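Yeah, one chain of the complex is gone here, protein chain that is, but the others are all in their spots.
For clarity, chains are labelled A and B in written order, and residue numbers in each chain start from 1.
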Amino acid sequence: MRLQHFWAWLSLAIGMVYFFLPLIATFEFSLRMRRGVYSFDAYRVVLADPNFQATFGYSVAMALLTIVMGVVLVVPTAYWVRLKLPRWRPVIEFITLLPLVIPAIVIVFGYIRLYNTSSMLPLTGTATGTNFLLLVGYTVLALPYMYRAVDTGLRAIDIATLTEAAQSLGAGWTTILVRVILPNVLVAVLSGAFLTFAIVIGEFTMAALLNRPAFGPYLQVLGANRAYEPAALAVIAFGITWACMGLIQLVTRLQKHTSARR
Amino acid sequence: MALTAGPGGRTARSWAWVGIMPFLAFALLFLILPTMQIVVGAFRNPEGAFTLQNIANLFTPAILGSFWISIRISFASAFLGCVIGFGVAWAVTLGELPRWLRGPVMTFSGVASNFAGVPLAFAFLATLGRVGLVTVLLRDWFGINLFALGFNLLSFWGLTLTYLFFQIPLMILIITPALDGLKREWREAAEILGASPFQYWRMVALPILWPTLLGTLALLFANAFGAVATAYALTGSSLTIVPILLFAQIRGDVLGDPHLGYALAFGMIVVTGVGNALYIWMRTRAERWVK
Partner (left out) sequence: MNRLKSATALGGLVLAAAGALPAFAQDQALIDAAKAEGTVTTVALPHDWCNYGGVIEGFKATYGLEVNELNPDAGSADELEAIRANKDNKGPQAPDVIDVGYSFGPTAQKEGLLQPYKVSTWDTIPDDIKDPDGHWYGDYYGVMAFMVNDDLVPEPPADWSDLLKPEYAGSVALSGDPKASNQAISAVHAAGLAAGAEPGKAAAEAGLKFFADLNKAGNFVPVTGKAGTLAQGATPIVVYWDYNALTGRDTLKGNPPVTVVVPKSGVVAGVYVQAISAFAPHPSAAKLWMEYLYSDEGQLKWLEGYCHPIRFNDLADRGVIPQALLDKLPPPEAYKAAVFPTLEQQEAMSAEIKSNWDGVVGVSVPN
């Protein structure tokens, strides 16, 4: 397997070069704020802002909630479609591709039109209602990725057999989903969760137009028409998001350990 | 699966659609209805009357050309993203690299998959632009003048190269669970029967993965097709892809024709639908031979 080893390392190396070079270039540029000398001035400016923590915390909370809503919405649906309604798969898949080509700005203006204070569902009138609307908007944005990831995971396991076995042991649908299917597609769900997390942290349009204190609009306000701060912001956002995802992965791995011991 | 006969002899299968009601209701309320404005607006003129003129206006050489460029860039970045992403995902899952590498690669892919728009365009300008880090390095250390060799970041392939930054991680994240699903027993069985690694891949693994690969290709295609922020920041006035045209009509601070914008958006939905249909057709054929 020596040759395989070589190809594996080569693929990884090429990948690392391609991905790290632009990040290094951005980082290098962000260090140039003080003329002629490398310094962390741009970072100091960015991190000194009190709003940083507030907006980042808000976005992290929204991201986690979006992941939960996405999983609750997508996993049962993908499972059910695979199991019972295979003819619906093309329709569902087309629907999940739509958020990729419909501009987010059209979606959010649609929400404002449909769910404003004079409509049947006045969501925009209260902070909670608007937060809910934003949560739903984020879920819609993450839908393509979550669905595809979960669908891939379901494909790799034999859900028909698993379902039959669980039913013959007397399990109801909820038990099947939560205790049989979900643990088996956890890797796929995790992929979807990462994608969702990154989307929500960086999302700007919906949060800005719905007027919520999220991280995306904050980044935009700070970086507009400046040179070095946006580069510093990009690096910081990248690093922090990466760290958060690492945390999510750690938590999931700990869960697996505890459940395996059972 | 217990089949209970309901009144009039209806079987349980007819209740199956209830299972996807939550999803359909969600999609209707929060995706389809809010964006009906696109479909309605595409067929309306500024006075509010029904018209097919907006759709007809799509068939000008400039707009058709932009659709064609969009499709080409989306396909190029999707295809390359698939191939390269597959290579990296394979390396990390089945390629016998150290276990601990997988976590960071997955989380990095998560972040990189959404690193797009102005920060990404700027990162690539700072790397491969006229006075980018790599350009200057190659010139000063190796005497290679990248631009004299014909390389130009602000071109079709330059934009594709930039798009790959979020396409490859997306592929890695989606295909890794599928690669995990390739049972070791199959590999071992193939080896016992005397198959070389190449034969194993060609005759066992790839056919199994084929529907998933196609599905991810479709996702990557749509992902690139709708991507506007990166292209805008990088080649604001040169590469006229459809989303840029769209935004020029319904956003911006010069009077545009919003109805043409909606027609463009409608066109994008149609192209996505056609692409999806193609993918479904190919997948159905592939799935005939796989359970």
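One rule holds in what follows: contacts are C-beta pairs under 8 Å (C-beta built on N, C-alpha and C of every residue); 3 or more make two chains touch, one makes a residue touch a chain.
Predicted model, so just to flag it, every value in this text is computed and none were measured.
Touch with the chain that is not drawn comes from one residue among A:L23, A:L97 or A:A231, which is A:A231.
Among A:S11, A:S59, A:T96 or A:T130, the one in contact with the hidden chain is A:T130.
Contacts to the hidden chain, counted on subunit A, fall at residues 29, 32-35, 105, 109, 112-113, 116-119, 124-125, 130, 204-205, 208-211, 217, 220-221, 224-228, 230-231.
Counting the whole complex, the residues of subunit B in touch with the unshown chain are 62, 69, 122, 125-126, 129-132, 152, 154-157, 232-240, 244-245, 247-248, 250-256, 258.
Methods note: only the chains that are shown with their structure count from here on.
Work out the mean CA point of subunit A and of subunit B, and you get 16 Å between them. Touching subunit A in their complex are the following residues of subunit B: 1-2, 13, 16-17, 19-20, 22-23, 26-27, 30-38, 84, 87-88, 90-92, 95-97, 101, 103-115, 118-120, 122-124, 126-127, 132-134, 164-165, 168, 170, 173-178, 180-181, 197, 211-212, 215-216, 218-219, 222-223, 225-226, 228, 243, 246-247, 250-251, 265, 268-269, 271-273, 276-277, 280. Within the complex formed with subunit B, the residues of subunit A that make contact are 1, 4-5, 7-9, 11-12, 15, 18-19, 21-26, 28-29, 73-74, 76-77, 80-81, 84-85, 88-90, 92-95, 97-103, 105-107, 109-111, 113-114, 136-137, 139-140, 143-145, 148-149, 151-153, 155-157, 163-164, 167, 185, 187-188, 190-191, 194-195, 197-199, 201-202, 230-231, 233-234, 238, 241-242, 245-246, 249.
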